[in-house]
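As you look at this complex, bear in mind that one protein chain is not there, while each of the others sits in place.
Here the chain labels run A, B and C in written order, and each chain numbers its own residues starting at 1.
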Amino acid sequence: MTGGLFYAITGVLLFCLGLYGFIQHAHLLRRILAFNIMGSGCFLVLVGLAQRGGQVDPVPHALVLTGIVVAVSATAFALILMRQLYVESGHCTLPGEDEES
Amino acid sequence: MSHLHAWLVAVDWIPWLLGPPLAHATLAFLLGPRLARLLALPVLVLGLVAASGLALRVLELGPQVHALGGWGAPLGIELYADGLAALMLWMTAAIGLAVGCYSLAFFSADDRRGTYFWPLAAFLIGAMNALYLSADLFNLYVTLELMGLAAVGLVALSSGAAALAAALRYLLAALLGSLLYLLGVALVYGNQGSLALAGLSLEANLLSSLIIALMTLGLAIKTALFPLHFWLPPAHGGAPAPVSALLSALVIKASFYLLLRLWFELFLPAINLPAAQFLGLLGAGAILWGSWLALQQRELKMLVAYSTVAQVGYLFLLFPLASFAPGAEAAWNGGVYHALSHGFAKAAMFLVAGAMLFAAGHGEIRRLGGLGQQLPLGMFTFALASVSLMGLPPSGGFIAKWLLLEAALASGQWWWILVMMVGGLLSAAYLFRVLRQAFLPTPADTRFRRPPAMLVGSAFLLSLVALGLGLWANGTLALLRVGAPFTEMTP
Amino acid sequence: MNDILPWLYDSLIALTLLWIAWQTLSTRDLFKAVLLFIVFGLLMALAWVRLQAPDLALAEAAIGAGLTGALLLDAVGHLRVPRRPGPRK
Partner (left out) sequence: MTRTLIALLCLGLAGMLGWALWQLPGDVGLKSDLQSELQGQVQADIVGLPALVAAHLDQSGVRHPVTAVLLNFRAYDTLLEIGVLLLAVLGVLAVRHAAAPEPVHPQRAGAVLAALVHLAVPLMVLVAGYLLWAGAHQPGGAFQAGAVLAGAGVLLRLSGRLPALLPPGFWLRAGLLLGFAVFLVIALGVTRGGHELLAYPVQQAGGLILAIEASLTLSIGLILVSLFVGAPSPPEHGGEASE
């Protein structure tokens, strides 16, 4: 097994971990964190799997760069929606999904 | 006339479908709502001309390829338009034009929401055009995100905690969907070393099954397939009427279109029958559960939104019906036809619902009595759109259901016929609830406002197109045949 | 021996990534979760270096850890201002 494949498998595990957090948490900030972890997992798969032969592939590097920018855009938008929701309703969860604690 | 025809066929319309909406979005944001409004009609008309030109070109010359940057796949990104893409582009342009006219009247020049409606809507149309044209797996991911963020921004135009919650729920669902899709893309690229849709196909093995499951799940969330539809009703029901029309008629069709492309090109060798039947089962669940919930709604726009949940179900009957050689083409045509006719009918219905809300000042179905007299053309429009949604002749919805029934009969899958019959009856039930109420006498304490003529007029035109799709089915199906995966059609 | 060292290094990065991700998602303190996420971003940058992707390492450090971190910290600060929750349902 090469380093690329090793990181790709790590990426898959991160994705599933993030997916679990995304579904299971109700707090919006935690779901945004989970989304970012899922995204990082995806990116590792994209680069790692393509480089499992050992040689560097610039194409997935460019794709992941795009992906990182898309992720930060979505994160910023989601955070501001969340903050505005907090200002207007005092809640950080969606209606009907209150955090169990 | 022949000059015009020759010119339409000769021009490469693909840049004209991408440049103008994106430029409009830029200028609308830079120069503010007043200029955005001035530019809206020329840009939208140009979009319809370009989509029509492309459709004609595809019909006469076959599928069109546009290699961006001149590189060609797999190094660069290729755009690709066959009959299916041309039809979806034409639907986007036509509904976009009608919704644009409606919005000019709906958002008055000094409406604060108009400031961001125009750039967001222009981006949305550009994103959908880009999605329909793209033939590259990763580029499709970017177009999905572009479309998703534009759509969520439009939902966030409404104020209040409920609208914010709807927008957030929509955003999270859209992001989850696109990440599942992206993981699929990463696995395909790692496995096959290319992103260009042309020439890729999966082998039947465990990894392929996982890829299919991930990408299908992601796109099913975006299409609001039962039981993943939870985000749709608050987002579509709560947005301003023109936004609801764009989202319900067009945006969910884009992810469905991508699902079609993937299933019948990339996934085809690795698909098994149970998977297709399972999608059909979820479709059936959507038809029954969505119709049942539509029947329970008190608010007009929520009823129309749940009707979308139900109608999405018919789209997914395509997958089991197309998995047997006899009837496969009828199923394909029927599914696509349903996407088209539902688009026009649902856009008309949401637009006219907006006019009804304007006239009555509220959206409570029980108190809509008298609208039939106050808004005769509006109620006629609602009735025409209903005819298409119920699948009655001579509408586009009728052709769609007819083709799907034909496919079910040809492949001997009678259980889907049963589902469609029950679904048709349920949709008749919830739509007649509105119509019956509107033709009751006016309650004593009710005041009506006369909506601008443009509101009802543009909805009426859309409902006419939904009807016309039933009358000119031959031309539409001929275009759909260009580049289709099933071509054993008898003339 | 020369083969083992990079292996150990990669395993260490991967395991720490997974552990920090798990901690980020399971810790009860929001502020701590965000700090852990920033550490996660920096570790991702290391992973990119190991995958010979310096562009991504730069972008991850600047955007993934830096800017996203700043946005998240700002948001946590916002949520710490006490608010009376409104009625639900």
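The rule is simple: a residue touches a chain if its C-beta (ideal position, glycine included) is under 8 Å from a C-beta of that chain, and two chains touch if they have at least 3 such contacts.
Predicted model only: the values in this text are computed from it and were never measured.
Asks: Which of the visible chains would the unseen chain be in contact with across the whole complex?
Replies: Taken over the complete structure, the missing chain's partners among displayed chains are A, B, C.
Asks: Among B:Leu22, B:Leu392 or B:Ala429, which one is in touch with the chain left out?
Replies: If we include the chain that is not displayed, B:Leu22 is the one touching it.
Asks: Touching the left-out chain: which of B:Ala156, B:Leu197 or B:Ala339?
Replies: The one listed residue touching the chain not shown is B:Ala156.
Asks: Tell me which stretches of chain B touch the chain missing from the display.
Replies: Residue positions of chain B that touch the missing chain: 14-15, 18-19, 22-23, 25-26, 29-30, 66-71, 74-77, 112-113, 115-116, 119-120, 123, 126-127, 130, 138-139, 142-143, 145-146, 149-150, 152-154, 156-164, 167, 187, 190-194, 203, 205-207, 210.
Asks: In the full complex, which residues of chain C touch the absent chain?
Replies: 54-55, 57-59, 62-63, 66-67, 70-71, 74-75, 77-78, 81-88
Asks: Name every residue on chain A in touch with the hidden partner chain.
Replies: 1-2, 5, 8-9, 12-13, 15-17, 19-20, 23-24, 49-50, 52-53, 55-59, 61-63, 65-66, 68-70, 72-74, 76-77, 79-81, 83-84, 87-90, 95
Throughout what follows, only the chains that are shown with their structure count from here on.
Asks: When the centre of a chain is set as the mean of its C-alpha atoms, what distance in Å lies between chain B and chain C?
Replies: Chain centroid spacing, chain B to chain C, equals 38 Å.
Asks: Residue numbers in chain C touching 2 or more other chains?
Replies: Only 86 qualify.
Asks: Could you list the positions in chain A whose residues touch two or more of the other chains?
Replies: Residues 43, 48, 82, 89, 95 of chain A each touch two or more of the other chains.
Asks: Write out the stretch or stretches of chain C touching chain A in their complex.
Replies: 6, 10-11, 14, 17-18, 21-22, 24-25, 30, 33-34, 37, 40, 44, 47-48, 50-53, 55-56, 59-60, 63-64, 67-68, 71-72, 75-76, 78-79, 83-86, 88-89
Asks: If you look only at chain A, which of its residues touch chain C in the complex?
Replies: Touching chain C: residues 3-4, 6-7, 10, 13-14, 17-18, 20-21, 25, 27, 29-30, 32-34, 36-37, 40, 43-44, 47-48, 51, 56, 61, 64-65, 68-69, 71-72, 75-76, 79, 82-83, 86-87, 89-92, 95-96, 98 of chain A.
Asks: Over in the complex, which chain A residues touch chain B? Could you list them?
Replies: Those in contact with chain B are residues 8, 11, 15, 22, 28, 31, 35, 38-39, 41-43, 45-46, 48-50, 52, 59-60, 63, 66-67, 70, 73-74, 77-78, 81-82, 84-85, 88-89, 94-95.
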